[in-house]
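Here is the structure we will look at.
One protein chain omitted, others in place.
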Amino acid sequence: MSAPCHCAHANQDSAVSKPGSQSNVPEYSDPNHPANLICELCRLFYDNNWVTGTGGGISIRDVDGPDPNIVYIAPSGVQKERIRPWEMFVVSLPDEKLLQSPNDCPPELTKSYKYKPSACTPLFMSCYTMRDAGACIHTHSQSAVMVTLLSQATFEISHIEQIKALPKLEVNEEGKVVKVGSMQYYDTLVIPIIDNTPHEEDLTDSLQEAIRNYPGTSAVLVRRHGIYVWGETVWKAKVYNEAIDYLLELAVKMHAAGIPWVKK
Amino acid sequence: MSAPCHCAHANQDSAVSKPGSQSNVPEYSDPNHPANLICELCRLFYDNNWVTGTGGGISIRDVDGPDPNIVYIAPSGVQKERIRPWEMFVVSLPDEKLLQSPNDCPPELTKSYKYKPSACTPLFMSCYTMRDAGACIHTHSQSAVMVTLLSQATFEISHIEQIKALPKLEVNEEGKVVKVGSMQYYDTLVIPIIDNTPHEEDLTDSLQEAIRNYPGTSAVLVRRHGIYVWGETVWKAKVYNEAIDYLLELAVKMHAAGIPWVKK
Amino acid sequence: MSAPCHCAHANQDSAVSKPGSQSNVPEYSDPNHPANLICELCRLFYDNNWVTGTGGGISIRDVDGPDPNIVYIAPSGVQKERIRPWEMFVVSLPDEKLLQSPNDCPPELTKSYKYKPSACTPLFMSCYTMRDAGACIHTHSQSAVMVTLLSQATFEISHIEQIKALPKLEVNEEGKVVKVGSMQYYDTLVIPIIDNTPHEEDLTDSLQEAIRNYPGTSAVLVRRHGIYVWGETVWKAKVYNEAIDYLLELAVKMHAAGIPWVKK
Partner (left out) sequence: MSAPCHCAHANQDSAVSKPGSQSNVPEYSDPNHPANLICELCRLFYDNNWVTGTGGGISIRDVDGPDPNIVYIAPSGVQKERIRPWEMFVVSLPDEKLLQSPNDCPPELTKSYKYKPSACTPLFMSCYTMRDAGACIHTHSQSAVMVTLLSQATFEISHIEQIKALPKLEVNEEGKVVKVGSMQYYDTLVIPIIDNTPHEEDLTDSLQEAIRNYPGTSAVLVRRHGIYVWGETVWKAKVYNEAIDYLLELAVKMHAAGIPWVKK
C-alpha cells in the first residue's frame, strides 16, 4: 500500500474542529477517520489529566476501514492535546512496515517537534497481535499509579456495578481469547501489574507475559507509571479505559476509608 | 399513537449542537424536546463523572407535551455523552408499549451499536407509576457508591443548607405522595439504600419497596452501584440530583474529617 | 426611574452567547451589562460547584452605569447556570423599590419558573448599605461548608501568598470602612462565621453584626451553608471570592495533613 503524505494539504487547525478546511484530503474530512479520532480522544484524555505533559498515548487499528492491518499511532513526547491528524505514524501489520511518518511532512507544519517513533509502539503491537485489538490506550492516570503503589502483583476489585462495563473474556478451543459477554457484578476484576523499566520499550516482554498469564484481562497496569487498556474497537477501548479508571479512582477512595476492594 | 421513525431525516450531528440540521423533523429542532434534553443532560452528566463508561442513564416523560404518557429512555450500554435524539427508546404508559426503537433506524445511522432495551427501564417505570414522576436520573456517582459503603440501611444528613433544594413530600388523603413545599434546613434527609443485584432489572422489587416505605424520599441509593433520583419534571429531577450529589460528596468529606452527618 | 420590561424583545438564548439576537434591547447587547454579567458568572460558578442545584446567587450594583443606585439580583430557587438577563429582579437603593420583576415578563418566556424575591436580598442589601459594595456573591462552596465545620467563631489563616489578593480595609475618620491597600503575606486573614438559620432572610441581623464587628473582612461565612463575599466592583468581588475559596480549599487540605492554618 502506498503512503501519500497529506501534510501539504492540511492547515494549522484540527480537521475535526474546523470542518471543510481540509477538503483536499478526503479521509481527514471524516471525523471518524482514525487520525482524527486520535486527536479528539487525546484532547479528552488531556482534560482528564491522563496525558498531561506529553504523557500517555493512543493507537488505533483501522478495523472498519479498507485495510484493517493499518495502524495509526500518536507520536511520542509531544503535547497530546495539540496533535493534528497528519502527525501520526502509520504502519501496517504484521511486519510493522512504516507507511507514513510525520517527519516526511513539510517542515513548516511540523517544525516545532522532532518526531520520534513512539516508545509505546511495541506495546501497542503486542495488543494487536496477541489480542486482535482494534485500539490501545496508554495513560499516566494518577489513580492507576496510586493503585500500583497500594498493590502487589495484581489489582483486584469486586461487587461494584461499573465492573459490568468490562468484557468477559475466555480462551476458546483454538486457544484464542474471545469475548463471551460482559463481566458480572459479583465477578472479581483482576488486572495484572508489571514493574516499570527505565526504557518503555523494555516493558514489552513483561507486558506480553502478563497478557498471556491473564487471558481474562483487557488491561495491564505498570507500577509507578500508568496503564495500558485495549478493546476490539476504539470506542470499546475508550469505554473499558473509562470504566477501569472509574474503578481505580474509587479504589483509592475506598482504601483511604479502610474499605477492602474485594468483598468476601 | 403511531411511532414514525425519524432516523432517516437525521444527520450525524446532534440536533442541539447544529441547529437547523434536522428541519424535516420538527420536534428534534426544539432543544427542549425530551430526546434532545436527554442528549444534553447526558453530556453534562458525563462531564461530572456520573455516566462514564456507559454507566447510568436518564428517562423523561413528556409531561409538557401533547401526550404526557409518552416516555423517552436513553439506550443501555452505550456512551451516554454521544447519544443522539433518534437513539431513544420511546414507550407509552401505562402498558409500556414500545412506540419507537433505535433498532428501527436505518443501519447507516446506528451500525456502531446493537441497541438493547435499557435494563433500567422497569426502575424508571416504577418512578413514573408510583410517584407520577416527570423524569428519572440514574448515575454511578462515586460519592453515591462511597456513601453506600459507609452506611447501613439509609443515608441520613441534616443541618446543611443545600437540603432546602429538595422537596418536602407527604402522603395525602388519597394515599398519594404529594409535594407540600421544600425541606427545611434542620430537617433530616433520609434516602433508603437497597442492595445491588446481579441483574439491574432485579432491583425493581426492592426499589419499589423502598419507594413505598420511604414516602418522603425523591431518591433511592443502590449499594456499590449508584443512585436513582426522580422529580416532577426533568429540570426538577436535575436539580434534586445535583443537590443530593452535593450532599453525598460533602458527606464523604465530612466522614474523612470525623464529622457526623446528622447534627444532634 | 421607569422600569421597562424588555422580555418581549428577548429570545430564548442568552444575549451573550448569541450576539445580535437582542438588538431591540440595547443594554442587553452589552456583555458588560450587569444582567449579562450575572448570567456569565453564574455559569462560571456552576462549573466550580458553587451554585449547583439552585444554590447560591449573585447581585450587582450598577456602579459604572448611569445610576449607581440600581441593583440587579439573580432570582432565587432557579438553576443559576441557565438564567437569562431578563430574569433579574431590579431594585433601587436606598429604599429597595422594585423596578423590574421577571414575573412581569411575558409568560411564554418564563413559564418554567415561578419567580420569588430572592431570600438573599436583605443580605445583599446589607453589603451595599454597610460597605458601599458594588457586587455581592453568595456560594454554597463545599470548602466553605467544611471550614465552618472545622472552626468556631472565625476562620483564620496566615502566611499564604494568595492572601495578598484580598483588600486591606480600615475604618477612616468618618467611621467608614475604606480600602487602604492589599493584605500582606504575613497578615492573618480573619473571616467571621455566623450560624445558619432556618430561613435565609433571618441571617440578616447576624450578618450585619459580623460586618460591624469585623471591619477588616470582605466576607462572612455561614456555618453549614456557604459564604457571602463582596467587593467594590463585580470584578473585585469575583477576585476576592476566588482568592478566599482558594484559601478555604487549601485550608481543608492543610487540616487533613495536620498543618495549622495560622503560622506562629
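When the chains are written out, they are named A, B and C in that same order, and each has its own residue count from 1.
What we mean here is this: a contact is a pair of C-beta atoms (placed from the backbone, for glycine too) under 8 Å apart; a residue touches a chain by one contact, two chains touch by 3 or more.
Quick caveat: nothing in here was measured; it's all calculated off a predicted structure.
Participant: Given the contact rule set out at the top, which of the displayed chains would the hidden chain touch in the full complex?
Facilitator: When the full complex is considered, the omitted chain touches A, C.
Participant: Which is it among A:142, A:204 or A:233 that touches the chain not included here?
Facilitator: Counting the whole complex, the residue in contact with the absent chain is A:142.
Participant: With the full complex in mind, choose from C:80, C:131 or C:238 the residue touching the hidden chain.
Facilitator: From the options C:80, C:131 or C:238, the contact with the absent chain belongs to C:238.
Participant: Which of these, A:44, A:63, A:130 or A:256, touches the one chain of the complex that we don't see?
Facilitator: A:256
Participant: Decide which residue listed in A:150, A:171 or A:262 touches the omitted chain of the complex.
Facilitator: Residue touching the absent chain, from the options given: A:150.
Participant: Could you pull out which residues of chain A are in touch with the chain that's been left out?
Facilitator: Chain A touches the missing chain through residues 49, 52-55, 79, 112, 140, 142, 145-146, 149-150, 196-198, 222, 224-226, 252, 255-256.
Participant: Just the residue numbers, please: which parts of chain C touch the chain that's not shown?
Facilitator: Output for chain C: 31, 159-162, 165, 184-186, 233, 235, 238-240, 242-243, 245-246, 249-250, 253-254, 256-257, 259, 263.
Methods note: only the chains that are shown with their structure count from here on.
Participant: Could you draw the chains as nodes, link the ones that touch, and say if you get a line, ring, star, complete or other?
Facilitator: line
Participant: Per-chain Cα mean versus the mean over all protein Cα atoms: which chain has them closest together?
Facilitator: The most central chain, going by mean C-alpha position, is B.
Participant: Using the average of all C-alpha atoms in each chain as its centre, how far is it in Å between chain B and chain C?
Facilitator: Here the centre of chain C sits 31 Å away from the centre of chain B.
Participant: What whole-Å value do you get for the distance between chain A and chain C if each is reduced to the mean of its CA atoms?
Facilitator: The separation of the two C-alpha centroids amounts to 44 Å.
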